[in-house]
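A protein chain is absent from this complex, but the other protein chains hold their places.
Order of writing sets the chain letters: A, B and C. Residues in each chain are counted from 1.
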Amino acid sequence: MATPSESRVLDTARLESVLTEFARVRDWDQYHNPRNLILALTGEVGELAEIFQWRTDAEAATIMEGEKAEHVRQEVADVFLYLMRLAMVLGIDLDAAVRNKIELNAKKYPPKLEC
Amino acid sequence: MATPSESRVLDTARLESVLTEFARVRDWDQYHNPRNLILALTGEVGELAEIFQWRTDAEAATIMEGEKAEHVRQEVADVFLYLMRLAMVLGIDLDAAVRNKIELNAKKYPPKLEC
Amino acid sequence: MATPSESRVLDTARLESVLTEFARVRDWDQYHNPRNLILALTGEVGELAEIFQWRTDAEAATIMEGEKAEHVRQEVADVFLYLMRLAMVLGIDLDAAVRNKIELNAKKYPPKLEC
Partner (left out) sequence: MATPSESRVLDTARLESVLTEFARVRDWDQYHNPRNLILALTGEVGELAEIFQWRTDAEAATIMEGEKAEHVRQEVADVFLYLMRLAMVLGIDLDAAVRNKIELNAKKYPPKLEC
């Protein structure tokens, strides 16, 4: 298998363009600094955790078949959107960061199975 | 501007393929259930928060120019990787979820500026 | 100064009694297992973070003088209540744990100032 570091695994160029424009026309850049965005990210992860807090693992496994599915999808999107904005304001190339981290993890945790 | 819902803003197909294989050869699928992954996500957001906890907003704004840059990049990648795995095990199409959420946000927060 | 390890710094006996009864008459003990309570704790920390996410440090410093004061008080109480329940279900003596951690911190971070 080609190692992920050799080529992109994630294309966020169009999303970055959409989010840049979205923040610009709302005058939100003034709020989107790193610490604010980490607090916002914490808030969204908290909302995601809240959906699952009183469910068993068995109930959690089938949550997307029930009435909470759309709520889960929205919270997952919210976590991603604040993380993407954080990467953007920090000037982090998310694709490169992700490929690099997968490489590090591959060295740290060698495969257990034959492949 | 074309609304994001009309076409993809995010391409994660290759990443999903890499992560599926990564988990398979390590026999990690047994651990990657929704509640476990939300706890892991909480752990990684906590590590990100810890880097910024005693820094002022001014110090945070230039963090990528200093020695913590690589650490920040790795933690941002870790948060993203667990969120991606969560979306995968829940069967969430992250691109569609993100486009839908941007549409909802656009209605909820109309632009302040002329565009 | 006497070291905190020599005597209690925290008395939670009456609170534990109130919370035990509160959960009992609501049949909530079935939900209050460690992982559930950590997810609930994450949810409440997220709600606290959300109050502060778009505020400057200067605005945060005076938040208790404004209309959000009662909201902040309630979220701080919620975080504490889930943490207390977690300590209770894990059989942790919070007073002893806190005194021990203060002792460890005292060794790890020696005082900078004359005292």
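Everything below uses one rule, namely that contacts are C-beta pairs under 8 Å (C-beta built on N, C-alpha and C of every residue); 3 or more make two chains touch, one makes a residue touch a chain.
Quantities reported herein were computed from a predicted structural model and do not represent experimental measurements.
> Can you name the residues of chain A that touch the chain not displayed here?
Per the touch rule, chain A residues meeting the hidden chain are 35, 38-39, 42, 56-57.
> For the chain that got dropped from the picture, name the residues of chain C it touches.
With respect to the unshown chain, the touching residues of chain C are 1, 4, 7-12, 14-15, 18-19, 21-22, 24-27, 33-35, 38, 41-42, 45, 48-49, 52, 55, 57, 60-61, 63-64, 72-74, 76-81, 83, 86-87, 90-92, 94, 97-98, 100-102, 104-106, 109, 111-113, 115.
> Give me the chain B residues in contact with the hidden chain, please.
Within chain B, the residues that touch the unshown chain are 31, 36, 39-40, 42-47, 49-50, 52-54.
Just so it is clear, only the chains that are shown with their structure count from here on.
> Taking each residue of chain C in turn, which ones touch at least two of the other chains?
39, 42 - these are the residues of chain C that touch more than one other chain.
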